[in-house]
Structure formats: structure tokens, C-alpha cells
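A single protein chain has been omitted from the complex, and every remaining protein chain is retained in its original position.
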Amino acid sequence: MKKAFANAYIWILMLLLYAPILLILVFSFTEAKVLGSWTGFSANLYRNLLTGEAGEALNNAIYNTVLIALVAAAVSTILGTFAAIGIHNMRHGRVRQAITFTNNIPMINPDIITGISIFLLFVFLGIGRGLFCVICAHIAFCTPYVVLNVMPQLMKMNPNLYEAALDLGATPMQALRKVIIPELKSGMISGFILAITLSVDDFAVTLFTKGSGTVETLSTYIYADARKGGLTPELRPLFSIIFIVILVLLVFYNLKTAKQTGND
Amino acid sequence: MNNNDYIIQVEHVTKRFDGGKVVLNDVCLNIKRGEFVTLLGPSGCGKTTLLRIIAGFTKPTEGRILLSGKDISELPPYQRPVNTVFQRYALFPHLNVYDNVAFGLKLQKVSEAEIDTRVLTALRIVGMTEYEERNVNELSGGQQQRVAIARAIVNRPQVLLLDEPLSALDHKLRVDMQLELKQMHRDLGITFIFVTHDQEEALSMSDTIVVMNDSVVQQIGTPTDIYNEPANPFVADFIGESNILNGTMKRDYIVNFMDKDFQCVDKGFEADAPIDVVIRPEDVVLHKDPKDGQWTGRVTSCIFKGIHYEMLVQTPDGYEIQVQNYTAYPVDTEIGMSVAPENIHVMPCKSLFNTIEATVIDATHVFMLGASFETKLHSLPKGTHVKVAVDFDKVDMLDDPADGIAEGQIRNILYKGNHYFIDVKCSNGANIQADTNDVWEDWDMIGISIKPEDIRVIEG
Partner (left out) sequence: MMSKIIANRANWAWPYAIVLLVFVVMPLVMIVYYSFQDAEGQWSLHNFHKFFLSTDSVNTLIYSIGIAMITTILCILLGYPAAYFMSKKEYRLPKVMAALFILPMWINVLLRTLATVALFDFAHLPLGEGALIFGMVYNFLPFMVYPIYNTMLKMDGSLIEAAQDLGASPRKVFTEVFLPLSMPGVYSGIVMVFMPTISTFALAELLTMNNVKLFGTLIQENINAGLLGYGAALSLIVLILIGLTSFFDNEE
């Protein structure tokens, strides 16, 4: 009885959580103007996505989104891995505390604050907003997650591995390349995937750092469009594609981390 | 002896960690080429740090390390011709057995063919042929240990360092591995430096044992030397079982302890010099008829230990003696005991009282052991550096550090037949010793209190 109740509760919540998303997914395959009136199956909304009047702007947005995500995720992964190794080897003291505390700030701060604060910095420095500013901001809020993913790998790594490599004749750089990086690889990949997800997904930070120029990403494009007319039909396939991409990345990430913890 | 016979020379090495903690204090050690040397001591004695300094993972604060007469103190670990077997193996989890062993050779750019022969030879030496392709995580602890040894010896190091390599194995496997390591040492002909806290392991494997305690080398010698002629009560207590008793040297060949005179083989002490007497439990001869012994006692406990019985015997004047015998004497039996003169080990005792550095605060106070102690009235001017004497039995040890005048931590405990003799490290780093009847444990934090009349200012 209790079990049935618990199951029912979870399933209802789950349904509520996913119903809207499924709704959009379903109705992205019809040309109906409003949701609810199915006018027959059609992939036209998808077809028109890239070739329609908004095609060029959308192409541009996709290009920007991918570019920003790849650059930010790559830089974050390298930066965050080195940072994690550094923090792990630091003595427990004020410096270490300060770095780990600051590392948490971008994860706690609401996006709008992160966006505005970096925007203000660029205004103060007199540097124009745009692609560079967006990428810097994305690196700033992605790297903490990389550090967070790599840290546990370091914790469970045998502390003598690095020394064993040196002992066998590896220079510190060789030890890093041949022993440390392979050990941290799964954490780094998880961090990289998460960074891409966060970057593709971000909206508020990009909005404040992109400036008024032409640097639109998928999410700012959707925002601009939704502001004008709510959930317009052409947004439905776009929504569906982004949702599927992020879903795939997240499932991949979760499988990866589940496998890691399963190995322990 | 020519210096070149030494492969490793440790010269006045001191290691102080960032917090100021001294883990090695002026350690000197010469290791002969081809020797099996064991660094033996309780945890925290500095033995692992010394090994890490030889390997190059830690830099000495002072002093230097010579390898075949050449100073290698500044050489990074990857340029030293020594290899280490780590306590927790430290095998690379992303590489299989073969690649783990080949790791060092690949870095040296040894040809593929030679790598192959050498890796297979090394694996054969450790008995791990057929395991080349295995994932190291699938191996048992003992197998991982073997791979770790193969990985180190394949590089043909001049010295093999082993950091408690057997401590994670179960007892039976450990004994097997001891024999195998000993055999490997003979076959390879290289120098082994082995770290352990297990005295049995050290006694059964080593050519030379270096006993360490409290950052200092206590004794260096062959296993028989160390067992039969311990240099001080600590070594006697740490290696094997022993009865340690206070005594005095009456004259040459006559020693007094337990208020009785005994024949011994030692001479050259001052008359009535205070000494420590060490008697191994297996050296106490038991007599069924109490009248046959040099002294008597009543058995208070008797435990079967597999080959022999271990008994505790209480003497009429309150000493407790540990004895071993092949025959069991039931509890409450009155027996006689005797000991042959050559089995009474006499070692000089540094002093009968503590000598402590102090500074005069005022006419009735001195500053020592990190606190201000009240003394009898004296006339020394403020700020004078003095030495203060306190008898061992006049040092009071208190459960709560806050109740004492000074604070300290118990570092070593010796049972001396009718009381405990305790080493205490005070919060300012100074050592003080105390006699007590109370039971304490190593690392207990205690308070130290001394009555004013028991503090003697002996040197102005």
C-alpha cells in the first residue's frame, strides 16, 4: 500500500516534470500554430529551421554556440585539471582555503550576477563586449565544475603514483603525461562534457556579456524570439534539438560517473 | 675500511618539517655494497622519512647523502640509480602488468627487444610469468607486491628501497615473501634498504639492523648483536621480550638488582654506578624447588604460546618477572629462578634524575618545559640560565593536561619489573622522564607537576 502510494507519487511528479517537454517534442512535428491542435505530421518546422527566413541568423547562432562551448570547455578542462592537482598538493592553509572558497562562488552565484559582474569588469577596463567576453565568462563559470570533477579522482589516487613514476626515471612532465593524466582522464572527460552542457545551456551570462553586437547563441536567439511572441512554432524544433543534445550529453556524463563510482 | 665500500652514506642528516617538527635528528649511517639493511623502529620514528630522503622524494634540511662517495643530495629522484617498492605498491592502474614493469625501461629508450627480455626475466624472478597481460587491479595484494618488486628491479638499480612492503599482507604470505626477498637479495647481489616496524621481520631478513626511535638512530648492528647486546633499554624492549630492571654495579663482575647480588660478565664501571639490567624471558631458568633458585616467586599467569609457555612470576618483594619455559607451572605455584652470568645484560644508565634547562624568573620561580614552576627560595638573579635536577619519581603525571603546570605527551613506556619508566615530550620539545606505578598509554596527553621542594637548582 505504502509502496503503491510512493510509486504513484513519483510517477505523477515525473509526468508533470516531463509532460511539457514531451508536449513540445510532439508538437514540433506538426505545423499547427498553437499547441493542442494537431494538424498532421510534418517535419517542415525542422526543414524550415535552417532554410527559412531566420536560417542565416540561426546558422550563425549554432556556429557561435558550438565555438564558445568547445573553446570554453577545452580551456576549462586544462585550467581546472592543473588547478585541481595544485590544490590537492597544497598545504591545508589560508591559500588553499581561499582558492577553494573562490572556486565555489561561480557555482553559488545566480547567473544574472555572474553575467552582470563580468560585464561591469569589461566596462571598467574599457574592453568592448563580444565573443571574447562571452568566452572568458564561460570559462569562469565552467572551470569550477571541472575542478569538482577532477578532485575526487585525485583523492582516491594512490599518493605514491607520482613518486613511483619519478623513481622509475620519469621527469615531472613525463610523470604528468604518462601517469597523472591517464589517472585523471575520466574525471577530465566528465568535466569537459559538463562544461559543454553548461556552456550550451547558458543564457543569462551570455546575454550580459555578448553586448549589442551580432554574437547570438542559440539560447539568446530563443530568448529574443520568445520575448516577441511567446513559444512561436519555429521555436519548437529548436527547443527539441537543444533538449535532445543536452539529454544525450547528460546521459553520457551520468553513465560515465556511474561507471566510475561503480568501479570503486 | 675504504670509503668506496660504502654504497650509501648518510651524513649528519636532519629533517625539519615546515611546522618545526624534527623527524630526523643528525642521523649518520654507512651502508655497505650488497648489504641487506633494515631500518627498524616504531611508527613516527623517522625511518620512512630517511628512506624517502635516500630516494630523493624529500630533501634533508641539513646534511647530505652520498652514493658511492658522490653527493646526490641535490639530484632529483628520476636521476638517482635507486628504485623504490612502495608500501601500497603504487602500480599504475591504467597499465597492465607488462607495461608497469616496462615503464622505466621505456623512459630510458631501451630497445623493444631488450625491454621484452628484461621484463620477462624480472617477472620470472618474482614468479609472475603468464601474468603480463593482466590488469593490475585484478591482482591480489601479494601479486601486486611481486609486480611492484619486478618493476623496481628491472631497472637494475644500485640500491633497492623497500618501504614496509609486506605490511599489507597476511601473516603466512608475509613469511613466504620474507624468504623470497632474502633469496632475491642473494641472487641480484644489489643493496637492499628495507623499512619495517616488525622486529621479527627485521631479525630474520637483515645483515644489518638500524634501530631508530624518536628521530635518532639507537643502535646499528647485526641481528644477533642487537638481540643479545641491546645498547639501551629502548632497544631491549623493542626487540624481543625482556625484563628491564634498575640496578647498581657493586664492583667488577658483581651486579645488584632486586636487592640481590648477582654474578655477571661486565666490568669497568665505577663502584655503585647506576645501571639497567636486561634479562630475556627465555634466559630465566626455572626450578621446581624454590630453594634451588637464586630468587623465588609465585606464578601469577601462564599462557601457552605454541612452542613454549609464557609465565609472569611475582617475587616476594614486589617485582614481576616475565619468563618462558617448555614446562608449564600452574598459577600460584611457588618456584625458584636463576640466570646465568652471561645472560645478565648490563647497560649504563645515563642518570638517576632529570637534568632540565631552565631560566630564573624570580626568587621562587623558574621557567622550564614551557611553563613557570615554583621552586624553593634561591638567590639567583632573574634571567640566569640554570640546570635543574628532578628525580624521576618526583615527577607527577596527571590525566588532564590542564591540571599540570606543564603539558606533555607520552612517547615511550618501559616496564621495569615493579614500576613504569616513562618518556614524556613536553610542549616546548624538551624531554622529561618519570617513574610511576600508574598505567599509561603511548601518545597520551598528560599534565606534569613537580613540587617546589623537589626542584633542585644544580648549576648557576
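Going in written order, the chains are labelled A and B, and every chain counts its residues from 1.
We take it that a contact is a pair of C-beta atoms (placed from the backbone, for glycine too) under 8 Å apart; a residue touches a chain by one contact, two chains touch by 3 or more.
Predicted model, so just to flag it, every value in this text is computed and none were measured.
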Practice prompt. Would you mind listing the shown chains in contact with the chain that isn't displayed?
Written response: A
Fill in: Residue among A:24, A:134 or A:179 that touches the chain left out of view
A:24
Worksheet entry | Residue touching the undisplayed chain, where the options are A:85, A:134 or A:215 | A:85
Worksheet item: On subunit A, what residues meet the omitted chain?
Response: 2-3, 6-7, 9-10, 13-14, 16-21, 23-24, 27, 34-36, 79-80, 82-83, 85-91, 99, 102-103, 105-106, 108-114, 116-121, 123-124, 136-137, 139-140, 143, 147, 162, 172-173, 197-198, 201-204, 208, 219, 222-223, 226-227, 230-231, 235, 239, 242-243, 246-247, 250, 254
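The rule we apply is simple: only the chains that are shown with their structure count from here on.
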Worksheet entry | Interchain centroid distance [CA atoms averaged], subunit A/subunit B, Å | 56
Item to complete: Could you please specify the touching residues of subunit A with respect to subunit B in the complex?
Response: 91, 158, 160-161, 163-171, 174, 178-179, 182-183, 185
Worksheet, complete the sentence: Residue set of subunit B touching subunit A in the complex reads 18, 55-57, 76-79, 82-84, 86-94, 103-104, 107-108, 151-152, 155
